[in-house]
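A protein chain is absent from this complex, but the other protein chains hold their places.
Letters A, B and C name the chains as they come in the text, with residue numbers starting at 1 for each one.
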Amino acid sequence: MDEKFAEIRQMLEKDFFASENGIILTSITLGGATAEMNVTTSHLNGAGTVQGGAIFTLADFCFAAAANSYGVPTVSLDSNISFIKAVSSGKLLATAVELYRRRTVAGYSVRITTEEGELVSVFNSTAYIKNK
Amino acid sequence: MDEKFAEIRQMLEKDFFASENGIILTSITLGGATAEMNVTTSHLNGAGTVQGGAIFTLADFCFAAAANSYGVPTVSLDSNISFIKAVSSGKLLATAVELYRRRTVAGYSVRITTEEGELVSVFNSTAYIKNK
Amino acid sequence: MDEKFAEIRQMLEKDFFASENGIILTSITLGGATAEMNVTTSHLNGAGTVQGGAIFTLADFCFAAAANSYGVPTVSLDSNISFIKAVSSGKLLATAVELYRRRTVAGYSVRITTEEGELVSVFNSTAYIKNK
Partner (left out) sequence: MDEKFAEIRQMLEKDFFASENGIILTSITLGGATAEMNVTTSHLNGAGTVQGGAIFTLADFCFAAAANSYGVPTVSLDSNISFIKAVSSGKLLATAVELYRRRTVAGYSVRITTEEGELVSVFNSTAYIKNK
């Protein structure tokens, strides 16, 4: 494990909502991250497809890893998510990239795909950097 | 129970992601709904506050109840959520209202508050109506 | 003219993009504002309906009036707009309300309607308050 990101990794391990819903951090870099979620029946909605909230949570968790990678607390102000493809099984992969980072505000974009690379969801978040 | 909404209520009961995360439908009308979630440690993120995904899921579930109240399958295309106040305990209340409903597209707004009425989050969703 | 809002009114009069496109401030209160735009052929897109940018500009101008009504520079970080009804003529009316205002971040919602009250567009903006 990269020592550099030990602190942020410890914080993310205490994200009970993500971990209890089967979301796993797979990598972290400065301003970026990847995460994944194995779809189970617990993630499904009444229509039998993955609930929008499960997809959002995967995206938000991946965003949080990228946004907090600098070691400065950074919280989401506003997020937008598009639901492109309904899925019912398999593994979902999330990749977060940084769009910009200024002194107090930053923007991140997260793409969610299937293992076959089909686009499931696009998420964009504007975040506030809590400088001391 | 209102017979009129029996079908949509049955569908919402099968929303495993919502129910396993403690989200409960409290009322449904034509184009509107209310839902609630008792905050537990399972909803918290690494910063000790309710994870954005848990709040989104509550909002999305409440939206789905309102949007599907006409008995026609209606799915979210695009949602926007603002995170206004961080909370760590108590009960969160969601109220969904219809902004407009045309032939194939509809819009809903959901407000999330604490039991004391403090605004926690505002959610807006554009939905697609799956007419046969 | 209310002396209280003289400074913000002067700033808004120098909004050349809004004024050259026929947008007029009609009222301002603390955290709220109304504005209007008489649709002309200059506002139309290639499909013969009011361009999304013209509607956005009306909404953004009305938001700016409400957000700056406290006399503290407040700028938009992120805005979301839904286009509900296409219009080709008549007058468009905008009403901005404050959703919340914290120390550094605030949220405003703007509704755009026809003179007959039909909903044309809903706009939501997250703004940053530039405290000295």
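Keep this in mind: a residue touches a chain if its C-beta (ideal position, glycine included) is under 8 Å from a C-beta of that chain, and two chains touch if they have at least 3 such contacts.
Treat the numbers as computed from the prediction; the structure is a model and nothing was measured.
Novice: Out of C:K14, C:R103 or C:K132, which touches the unshown chain?
Specialist: Candidates C:K14, C:R103 or C:K132; residue touching the omitted chain: C:K14.
Novice: Which residue among C:E36, C:D78 or C:E98 touches the omitted chain?
Specialist: The single option touching the absent chain is C:D78.
Novice: Which listed residue, A:S19, A:S42, A:S82 or A:T114, touches the chain dropped from view?
Specialist: Residue touching the chain left out of view: A:S82.
Novice: In the whole complex, what residues of chain C lie against the chain that is missing from view?
Specialist: Here the touching residues of chain C are 10-18, 20-21, 41-48, 50-54, 56-58, 60-61, 64, 73, 75-83, 86.
Novice: Kindly note down the residues of chain B that lie in touch with the hidden chain.
Specialist: 77-78, 80, 104-105, 126, 128
Novice: If the hidden chain were put back, which residues of chain A would touch it?
Specialist: Considering the whole complex, chain A reaches the absent chain at 80, 82, 84-85, 99-100, 102, 107, 109, 119, 122, 124, 126.
Everything that follows uses one rule, which is that only the chains that are shown with their structure count from here on.
Novice: Relative to chain C, which chain's C-alpha centre is the most remote?
Specialist: It is A.
Novice: Since chain B and chain C are copies that touch, just let me know if over half of their interface numbering is common to both, same, or not, different.
Specialist: same
Novice: If you average the CA atoms of chain A and of chain C, how far apart do the two points sit, in angstrom?
Specialist: The mean C-alpha positions of chain A and chain C differ by 33 Å.
Novice: Just how far, in Å, is the C-alpha centre of chain B from the one of chain A?
Specialist: 20
Novice: Using the touch rule from the top of the page, what residues of chain A touch 2 or more other chains?
Specialist: Chain A, residues with two or more chain partners: 77-78, 80.
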